[in-house]
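Missing here: one protein chain of the complex. Every other protein chain is in place.
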Amino acid sequence: MRRLRPLVLLLVGAVFLSGCTLVPTANEATIVTRNKVPFGLLGQTIPGTNNGRVRFVTQPVYLVDATGHLAPSSRIVPSPPTLFSVLQELIIGPTSIEAFAGYSSELPNNLVIVGAVVRDKIGYVDIATPLSGLSRNRQVLAAGQLVLTARDVGATDGVQISVAGVIQDVLLPDGKKFALVTPDDFSSLLNP
Amino acid sequence: MRRRSLRLRLLVTFGLGAFILSAMFASVTYVGVRRVLVNEQQQTDLRQSYSNAALIRSTLYTSPPDLANLLNSIQRATASNVLVQTHRQWLSKSSGAATNDVTDSIIISVDKGNTTDQTLTVNHQIIFVVGVPIPAVETQVFEVFQLGGLERTLRTLLIRMGEGALLTTLIGLAGGLWVTRRAVRPLVEVSQAAALIARGELTTRLVVTKADEEVQQLTDSFNAMVTQLVERIERDARFASDVSHEMRSPLTTLATTASVLQQHRDELSPAAQESLDLLQADLSIFQSLVEDLLEMARSDAGATPLVMETVPAVELVRQSVRSGAQRNGIAEPPIEVADDVVEPWVRVDRRRFERVMTNLIDNAHRYAGGAVAVRVTIDEGQLAVNVDDAGAGIAREERDHVFERFFRGRASGDRGIARGTGLGLALVRDHVHAFSGDISISESPEGGARFQILLPLVEAVHS
Partner (left out) sequence: MPRILIVEDDDHIRTALRLMFEGQGFEVDDSATGEAGVALFHRMAADVAIVDIMLPGMTGFATCVALRSASDVPIVIVSARDDTADVVLGLESGADDYVTKPFVPEELLARVKAHLRRRPEKSTNAFSLGDLHVIPDEGVVRRGDGSELHLTSTEFRLLTDLASTNGKVLSREDLLERVWGYDYFGDSRLVDVHIRRLRTKIEPDPASPTFLVTVRGAGYKLVL
């Protein structure tokens, strides 16, 4: 009995300690078996749709960099990218990383894009509030952001901005105003 | 070797046993419950992840811009954070989400198309991260669940189980205490009874009321044993007594007829005279032997009660020595009383004390040429009566044995003197002990033996 005693104590200690940690953590991730995952999440298409799927592409949006020029930054948008969805990304403004890098956006954050479509390589953007409320420089930059971003979505021949259906004149860098503005008009604002 | 207490060992075993059992039980229960709770939590969280993933898929399909809002509303509703990644870049996340929560190993695994989960600790927080790949929308959804609540539950459970184990151990100890006491009590009682019996209280028996079978057996056996022993002792004493008794009548005749022969001594031839003398001498020994035997037997069986009286010691010694010497026809040894002896009183049975002195003086006469003196002193608050002789003394190794019955020391073989009965000194010791005194042997100032009787002093009794 004497000799068994330390052994017994050890056993008890071990049993006791093994249960002592609370929630067990793991060093390695565990894989859940495929057939336990419901809703057909792991399928290639979305169930209940006609082979519906979503793809993402990266798409540049144009922001204002630290030097005050327009510069592109990548965003991920669902494919195929629509002017509307891309412009939504533009409106969000710089991410924290971009902001850290000095990027900013002259477009007001609360700007609402009512509608945006591309027809015959021209983008028609309808916004809720006019840009004319901004200062001249900012107006120009803001418009530039819009136009260049739209160009990369297919509006290569230009953009027409309207406010509640009323076509607006957009201020260009050289001071002129036009209803339909092209990407070339703002090329001067780009970072060389 | 240190003697261990049976009670202690039993108690420790009980306590330890209770502790081990309850600890094992608590551990096993805890581990089991924990597994169940953790599993359930995981399953719930997984299901939630799947639901959210389906929602996210649907949103991405129908209105991608609403993704951020969806994630935030999920977080508000369920307090878990959701992050959505595509092309290895974070597409969107709920406002409280931290990308650090999603470890690289999870991301890699999910990238390979596996639904993955992991429980890990980040910043001292335990989280459960689930990663679900949604190939249909080319994204990976990660949901981070806080397990703080589960932790709290488990901690409470652990504490409760610990308390339970402790309580059980204490109860076990208490139970052990009760059981050991009950179990050990019979042993204690037996040992107490045995001690009493060894001391001479032969009427001691074990009394048991409604005991267990084993204890009852022990009690019965013990009592039977004691009864047997007592009977044997009494039988032996009775036998010695009966034998001595029976010898009385023939002895009386022998003594008387020898006396008659002595009266007619002149009519006998010298050879006859010598024979008669021898006859009478041995008859005398025989008589003493019978008396001693009888006295011994009675003393053994406790038959003759002591008549204790408180008497002046010096007077007692004087009278005892005188009558003892007279009885055996020997010269009375001088009595020397030390100066510091002032009116000591002792409590003795007078007759037996006289027997004691008689025997000692007789002993000195037989083996050492007579007692030189009887010296009375006070020794450490006790009365000391020393019978000193100038004989050969008694060897150290024999000093304890001379008081044994029928002991024949070296001295008895040396001289051709008449032997004693062999019981004289044994009786002396018995009687002295009966007076609560003690007797010992040492050397007398004359170089012979000193028999010293020590008696406790008592208060004088004056009428």
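Labels for the chains are A and B, by order of writing; each one numbers its residues from 1.
We take it that a contact is a pair of C-beta atoms (placed from the backbone, for glycine too) under 8 Å apart; a residue touches a chain by one contact, two chains touch by 3 or more.
All values reported here derive from a predicted model rather than from experimental measurement.
Across the entire complex, contacts from the unshown chain go to B.
Here one chain is not drawn; of B:137, B:290, B:348 or B:361, the residue touching it is B:290. Touching the missing chain, out of B:10, B:33, B:211 or B:251, is residue B:251. Of the listed residues B:153, B:323 or B:377, the one in contact with the hidden chain in the full complex is B:323. Contact with the chain not shown here comes from a single listed residue; of B:77, B:260 or B:342, that residue is B:260.
The residue from B:35, B:351 or B:401 that touches the chain not shown here is B:351. Chain B meets the missing chain through residues 245, 247-253, 255-260, 263-264, 287, 290-291, 319-320, 322-323, 326, 350-351, 354, 461-463.
Quick note on the criterion: only the chains that are shown with their structure count from here on.
Residues of chain B touching chain A in their complex: 16, 19-20, 23-24, 26-28, 30-31, 34, 38, 46, 50-51, 53-54, 57-58, 60-61, 64-65, 86-87, 89, 91, 103, 105-106, 109, 113-121, 126, 131-139, 147, 150-151, 154-155, 158. Chain A makes touch with chain B in their complex at residues 5, 8, 12, 15-16, 18-20, 22-26, 28-32, 34, 36-39, 41-46, 49, 52-56, 58, 76-78, 85, 88.
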